[in-house]
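Here's a structure for you.
Complex shown without one protein chain; remaining protein chains in place.
Chain nomenclature is as follows: A and B, assigned in order of appearance, with residue numbering initiated at 1 for each chain independently.
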Amino acid sequence: MPLTELERGRVLEIVRRHGSEPTRLLQILREMQEEFRHVPGEAMEIAAAELGVPRPQVQGVAEFYSFLSLLPQGRFHLLISDSISDQMLGSRELAAYLAEKLGVEPGATRADGRVSLGFTSCTGLCDQGPAGLVNGLWLSRLDCQRIDLIADAIERELPLAEWPGEWFAVEDNIRQPGLLLTGPIEPGSALKLAVENGFDAVFTEIDRSGLRGRGGAGFQTSWKWKFCFEGPEELAICPVDKREKIERYVVCNADEGEPGTFKDRVLLNRYAHQVFEGMTLCAGIVGASQGFLYLRGEYLSLRPRLEAVLAERRSQNLLGVNILGQAGFDFDIEIHLGAGAYICGEESALIESLEGKRGVPRNRPPYPVTHGYLGRPTVVNNVETFTAAAAITLKGGEWFASHGTEKSKGSKILSICGDCARPGIYEYDFGVSIAQILDDCGAENTLGVQVGGPSGTFISEREFSRRLAFEDLASGGSFMIFDQSRDILQIVRNFTHFFAHESCGFCTPCRVGTSLLRNELDKICSGHGTAGDLVELGNLGRFIKSASHCGLGQTAANPVLNTLERYPEVYQARLKSIGFEPGFDLDGALETARRLTGRDDAMAHLEQEES
Amino acid sequence: MTTNPTITIDGKTVPFREGETLMEAATRAGIYIPHLCHNPEFTPHGSCKLCTVQVNGRNCRACTFPADVGQTVLNDTQELNDTRRTITQMLFVEGNHFCPSCEKSGNCDLQGAAYFLNMLDGHFPYFYPSRQMDASHPDVLLDRDRCIFCELCVRASREVDGKNVFGIAGRGIGNRLVVNSSSGLLKDSELDAGDKATQVCPVGAIIVKHHGFEVPIGERIYDGKPIDEVSLAKEMAMGEGENG
Partner (left out) sequence: MAKKIKVATTSLAGCFGCHMSFLDIDERILQLAEVAEFDRSPLTDIKHCGDIVDIGLVEGGLCNAENVHTLREFRKHCRTLVAVGACAINGGLPAMRNHIALEECLAEAYLQGVGVDNPHIPNDPELPLLLDRVHPIHEVVKVDYFLPGCPPSADVFWKFLTDLVSGREPSLSYELVHYD
């Protein structure tokens, strides 16, 4: 249906409100989605013309992100989290109940256009699931009773603003504070100290603290900041004072997409000042004047609060020009929303997304730290890293470095979910044993723990003496507990489906391999695998790991490989003793022909296994 | 006198120039590294992963990775060629590649690479995807069944033709080649048969019409010569032209 004159005007208005800047494309498309419940083809064309971007590029972005749709969604768009922790709390059954109640299939929009339903990757409410999103906003602790009420509100077309607040309520659940979570620093206190003592002194403290990136990879934070300041090699011939003129960027990676991770959600909710303060300190050190908070689309509910904190900081001259009276210390932060793409947690994909493009990881070298946003030196750090940096500035590097282990200084904030009595946020000094953590959160009869999310490591009960540290088990913060009642293969299937869904499709091994891996695993899990299939599964997993372009592909087979190594017998038990079985439903493949010919004789059927 | 910096590839000493990629250095030295999405005329892309080599023990993409002093590169090894064959098999099962019915057969780089790697079968279950064919343009056919997402047409249209006729939409295994026009059809785009974008497709996804099956079987590019010879002859000559 063509857009009306009024609607075309609305489209133009959205584009122009973003200054007709191509880097704002994803933000523009998000707003169109909100306005029209989809991204109309005509709107893409208007945007392309107005932004001076080729149409295929606009379409490429619109089709890349899960939260954008080319077909109209309902006025109430419901997404149910499909994370394993939500599934364990019954999310699949609830979704089926909801679908029946509303008369709409998952993935579809009801004929009257009122409601649509779907599944989505982890929404970051793993400690208070089953969870979901309605028009992008969190719904926590869903149950049948709540679903009844929600369905009723939808049928009455009750505006979201009039839905009871408790439906949207999200708890911080900080169960065990440590080094950082004992309380936020006084807003501006670290910056004041920095302005007094100079940024060189701040850098020295950060360096002394031994702080490493908290996203999981663990790159030394001070080095990253130093490399950003020094800029690309081709500038090495410039005198340092000239180099300071180059635009640099500070980006906070709040695309907390690793299933089971929700500690950044809590930090952004309760420690937002401190996060922004950390970013501002970094800006002072590297010489950046523009910062971005890349907030995952699933965390839309946090935006108003974050905007308010930014406004407050501007009013207190903690952001803006001549910050705290220091001439030339200019820095501001913009919030940039994602739109449902796990890959954007990868720093170069995140930068592409910030530039308004598809979240496709870049080739390296060059590295983002020297050639990042718009090709300029860019620091990308995790929310927790900036939080720690602000505290270190105030309390000193020694304070931080005196905690943790030799190679992992300080503390780590964990998001714990799954089978335990007290899911939530726990902060530990690095070096803590898995057994200690399990004990603290009240986990019993534990079968295994997924440390670091699906891309991390699945450890069995024989390994609970292992320690949380870069030297042993690294984690971006996800800590999912499974007790003896859980089916390991069901967990692995969930993760493997997740990666196939989230693969960006850039490189062959991941694009094709993750789908092949998913299909092969499904075949085995559904009881149709043979010994040959198991060999194939392992080979395929190792291939994807070694041949893929970025961290997504390189870790996508971890769930399969980890569990094949630890629980071969679980896989063996699902295998057929026969030599070979087809990977597709043979008799089902005759169904159409049977229907069209009206036949049902013996020759109109096929056995799945050779008799 | 300063000596040129060098790397070694499979034990052979190979000189390189500042800023060169492994692929460029190798090609100039007459060493073939299998590749599909790479074409020296365009910005390297690094997506097909066929040019995976081992640099000091780590897997890297030769088309994008800069050559540097002290690199020991492995290229023609059993392990790497196995990896490359698997990648090629994945490309075959992902799309709908029916060589006997394809005009590009015999001149197709995917096929040429597969022959070179002694690929005898697709190994994996075939996806048989349903993809839209676009025969609307009077002079150019777009058969998406054969697309391998190398983005050479995207780059050629952008970098040489200045038209941006092509782009990639979708995500993951759902990726698809899209066309710059409101209808989404080639006939409504700015594409001309003479555009660079119609000449760079390594497979039979973009075919200039009215020229099918002109060269008899037995005389096509890869009927006689393997892709390493063909590729080196072409790309070494291009390199010399550049450095005149």
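Structural remarks
FYI, contacts are C-beta pairs under 8 Å (C-beta built on N, C-alpha and C of every residue); 3 or more make two chains touch, one makes a residue touch a chain.
Remember, predicted model here, so these are calculated numbers, not experimental data.
From the options B:T64, B:N96, B:S157 or B:S189, the residue with contact to the unseen chain in the full assembly is B:N96. One of B:T86, B:Q111, B:T198 or B:S231 touches the chain omitted from the figure, and that residue is B:Q111.
Touch with the chain that is not drawn comes from one residue among B:P40, B:P66, B:G122 or B:G174, which is B:G122.
Although one chain is hidden here, its contacts on chain A can still be listed: residues 532, 579-580, 582-584, 586, 588-594, 596-599, 601, 603-606, 610. Residue positions on chain B in contact with the hidden chain: 92-93, 96-102, 105-106, 111, 114-116, 118-123, 125-126, 128-131, 145, 217, 223, 226, in rising order.
In this text, only the chains that are shown with their structure count from here on.
In terms of their C-alpha centroids, the spacing between chain A and chain B amounts to 33 Å.
Listing the residues of chain B that touch chain A in their complex gives 44, 46-50, 52, 59, 61, 64-66, 83, 86-87, 90-91, 93-94, 124-125, 127, 148-149, 154, 158, 164-175, 178-182. For chain A in complex with chain B, the touching residues are 41, 45, 54-57, 59-60, 62-64, 66, 341, 358, 363, 365, 500-509, 511-516, 519, 543, 546-549, 583-584.
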